[in-house]
Structure formats: C-alpha cells, structure tokens
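With one protein chain withheld, the remaining protein chains of the complex are depicted in position.
After this line comes chain A, so read on.
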Amino acid sequence: MAIKLDKVDVVVVGTGWAGGIVAAELAKAGKKVVALERGEHRELADFTGVKDELRFTNRFELMQNLSHETITSRNTLDETALPVRTRDEMMAGTDLGGGSVHWAGATYRWWPYDFEMYSKTVERYGKNKIPDGMTIQDWGIKYDEMEKYYDRWEKTAGISGEPDPLGAKRSSDYPTPPMKESPPIHLFKQAAKKLGYHPYQVASANLSEGYTNPDGQTINQCMYCSFCTQYGCDFGAKSDARVTVIPAAQATNNFELRYESYARRVLHKGGKATGVMYVDTRTGQEYIQPADVVALGAFTFTNNRLLMLSGIGQPYDPKTRKGVIGRNFNGQFNITFLGARGFFNKKKFNLYMGAGALGGTMSDFAADNFDHTKLDFINGGGIELRQYGDGAIASNHVPKGTPGWGPEFKDKSLFYANRNLEVWYTPAIMSWWHNYLDLDPTYKDDFNDPLLRVTNKYTDQDRNIAKFGVEKCKEIMKEMGANVIDEDDIPDEFDHIYQGGHYAGGVIMGADPATSAVNNYLQMWDMENLFVVGGSAFPQFAGHHPTATIGALAYRAAEGMENYLKNGGKLA
C-alpha cells in the first residue's frame, strides 16, 4: 500500500540539467520543491582519485544499471524489437546530476534556422525540398526568444568560449575565455583557415578559469587531465547540475532531494496531474508525492515512458500517423560523428592530455549556412577536432587494412597511439513518420511494467549528409598533412548501439496540439500542470551537441511553471 505524503508545490523527476534547473529556479522563487532521483547521491569525493579508464569508460561505472530496466530496439514496424541488454550498447546516466556529471562539456547554441526548420526550408527551397514522410517541424519558438535562456544557462555553467565567427546574434560574450589551444587544435584551425573556413574554439563546460556563477556557486579551473567524458570531474572543474543548480536549490531550504526514488507513474484526475507515485528501491515501499505542478526532467526515455505508463496524452500510431506521445524520435547514432582519421608518420602529439570539450570547430557546413539547392539533404552540422585525452585502452587506432589483432596490429597501434587525429562531422538528424517510441509488447522491467521500445531507421537524408561530412573532413585532414587518411564508412542502417546520450524527441514541442505534446513552455497541451523538460522536447535534432539547448529550454520551462503557479491556465 502506497504511503501518501504531504503535498508540495512542485515535484520534479530527475536531477540532471533539466530537472536541476527547474528545481533550482522554483525553489529560489519560494516554492516547495521535491526532486526524485532514481540513482544514488554523488559528491566530489566520489570522483576524487578514481581516474580509472577500465572502470568508467569500458565498464560504465556511472551509467544506468540495466538489470532493472532498459529499452528494446528495432529498425522497422514489422520487426520484433530486441532488448538493448548491455552497457556496451546503452549509455544512459543515473545518480545525482544524471547525464550532466559525465558529459564532455561541448556547448553549442542551435541556429535560428533550427528552430524554424520547416518554414525556413520551404521558404528558401520550396515545399518539394522536404521529402515525403519527413516530419520535421518548427519549434513554436524562435531563436530570438531562446537567446536570453541560452545566455542564462551559459552564465550558470560559466561556459568558456569565443564567439563563432558565423554564429547568430548574442546578447553577451561567454562568461569565461576559451580553453587553451593545443597543437592538434592549432593544426586543425590553420588548415581550415587555409581552406577559407571559419574555425574557432569549441565552447566548453570544462572551465578555462575559476568562476562564480550568478547563483553564487563556484566552478574550478580545468586541469586538462583527460579523465572527463564518462567521468565525474576530480576537481569540480566541469560544469554540471551537481556543482551548480543542485546546490543552488539546496541553499534555499525549499528543496528536498530523495535518492533511490524510482518514479513509476504520474498520477492524474480530471485532466490534471495530482502527483507522482514512486518506489524507494532500497525498501520496495511505494510513495505518492502530491504536487500542484509535476515536472518530468528525466532522460528522454524516462520522460516518454512515464507518460505512456501513466496513460497521459494520445500515443503516436505510425499506421494512422496520428497521436503525439512517442512521435518524432530522433538522435545521433552510428551515422553521425563520422569523418576522417589521419595518421602522421613524423608528428607526435600529447594525446594522453585533454579535456572533454577541448577542441576546434567550424560552422561553415552547419544548419543552412550553405546552399542546399543542389544537395540531396537538408540541414548540416559542425566539423570538429576534439582532444578528449586518449586513454591507453582506447588509443588503438590503426590505418585501414591493418588486422585488428596480432603482430602487425600491435606494432602499428603502438606507433600511431600518439600520431593520429580525427576530424568529424556532427550532422543534424531529421524526424520521420516511422521513427517513434512506444511500449514493448514483450519485455518488462523489475516491476513488470513494459519497457520502452524504439523503432528507428536511417534514410537517404542520413546517408547523404554523412557522406557530405566525411568528404569535408577528409579535405581538412589532407590540408593538415596526414600521411595516411582513412575515411569513415557510412553505415547502411542503425545498429541499435546507444552511445553518447544524444537521443531525443517523443514529447516534442510545437505550436499545434495535433503534432506536438508540449507548448513552447514545455507545458503539456493535454494537462496544464504537467511540464515535460529535456531532450524529449526536440522535434528533430540539430547538427550540434544538445546540452545548451536542454539547459535553455529548462529555464524557459521553469519560467512557465512559475507563471502557471501564479496565474494558472495554458501558457501558450
């Protein structure tokens, strides 16, 4: 029997950037906030002195334990979806701070074009440019309205960067200067410049200097120690929810965090959410947390699944193409982040040094910054050279044609360990009627609830944009002077490997309730006191890393919740 707790103003599911920002903003506004985190408490001491590649990169220490719950995956409607069983195939964060703790830190604003992608594509190229079955849409908000939220998030996170020479208008500079330029980044920028492009330093959440944000939280200076992506920072020098918005919420005394609290249902009555039912996973005890506003700020998969399990909103049906929950699943998988790897026989780099977001980039082939009239795809992506800092296990790259094991492999992998660089393209991913989320008919979690099912396949758009990117990367790598240049292969089909955390959509935003689940405050059209915050709101995936946009949207949603608590009603 569930224990019913005292009502609060807001209950938030999830404590990453999305949930954390919402919790902090409402607690600061004097609202009583409870946050439910399915994972454990994490603090700096959990990340100090544990620089261990095997444990974090190969064994996924910080990722979700899949023995309780995972997803199933298939390409097409007529296939049987199979569970994504191992953490080699599924990267999803958990514990305090969620995915923000182990992110790389690369920070991009998305383009004015991205937010009005459908209209602007039609405007410039005509309706026929958008292929039949592609379900991209405008976000119901424009970049100019998003700008202040981007600015807000960048200041909370203390982002280190310099303006993109081709970038959209900014109301202010990045709060801290760009990171240091390492020799590989210098080489990349020189080559790009020579080719007439506009390279600049990747804006980074690994901070170039110590910084105190407007909430009074301090983030330290990055040490370039390389234990960054897939790790929690040893020094509190990577901006995440755990070092920024969570302590800001805690400082208000209006905020309570509950760990090992696994949300199972959003409860609702008469078209309004009444609270969240969750289980304390240590005891198995069920609790009901009533609230005036329910905010889902969990990962894409959890946000979608909770709505489906709770019977909220009309589920998307690919056969009729009606319904919204689960519609427009999108994300970056094995057809993205492809490019060219160069092997240098006479140059040696300190590749064991680095930071998650240390890199050079350029936007010449991003969004609609280049003419697509004669191209067989729309949108674009960033071109990056990143210096993460290679671990010894990971740094086994050898030129194509080299066997993957044995004497030749050993010899070449040792020789090239500090002599190879990759330039890659981060293309946008469009939405299609056949890519969606629903509940799996067969596989269940520990509580016997159905798992979420992903149906996702590639189209010519995906293959063509990837091919275009590989060509551009190869051109730059050639200019960089590599002796051997290997182009990445373009995969035919999605391989069901969920690595990198860029999976989005399903509870998408828009201006029309027939094609979107939430309005531009991330308020559910069907349930005005329920807000669904995070990458789940992306109608399609732009050609850059998503975190800044998730942060900005969370600030927008928090503002919406505050308005709602004051005035009630639909916000858009």
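By our rule, contacts are C-beta pairs under 8 Å (C-beta built on N, C-alpha and C of every residue); 3 or more make two chains touch, one makes a residue touch a chain; residues count from 1.
Keep this in mind: contacts and distances are computed from a predicted model.
*Asks:* Using the UniProt record as the reference, specify the protein name of the hidden chain from among "Gluconate 2-dehydrogenase subunit 3 family protein", "FIST-like protein", "Spermidine/putrescine transport system permease protein" or "PadR family transcriptional regulator".
*Replies:* "Gluconate 2-dehydrogenase subunit 3 family protein"
*Asks:* With the full complex in mind, choose from A:Q190, A:T281 or A:N396 the residue touching the hidden chain.
*Replies:* Answering carefully, the residue with contact to the hidden chain is A:N396.
*Asks:* Among A:A205, A:C225, A:V279 or A:L553, which residue is in contact with the omitted chain in the full complex?
*Replies:* The missing chain is touched by A:C225.
*Asks:* Looking at the whole complex, which of A:D462, A:D488 or A:E528 touches the chain that is not displayed?
*Replies:* A:D488
*Asks:* Out of A:K51, A:K148 or A:R321, which touches the unshown chain?
*Replies:* A:K51
*Asks:* With the missing chain put back, one of A:Q190, A:Q250, A:Q314 or A:N350 would touch it. Which one?
*Replies:* Among A:Q190, A:Q250, A:Q314 or A:N350, only A:N350 touches the chain that is not shown.
*Asks:* Mind pulling the chain A residues that touch the left-out chain?
*Replies:* 49-54, 57-60, 65-67, 69-70, 79-80, 82-89, 91, 104, 180-183, 221-227, 229-230, 332-334, 336-338, 348-350, 352-354, 358, 386, 388-397, 404-407, 410-411, 414, 417-418, 422, 424, 426, 442-444, 488-489, 491, 495-502, 545
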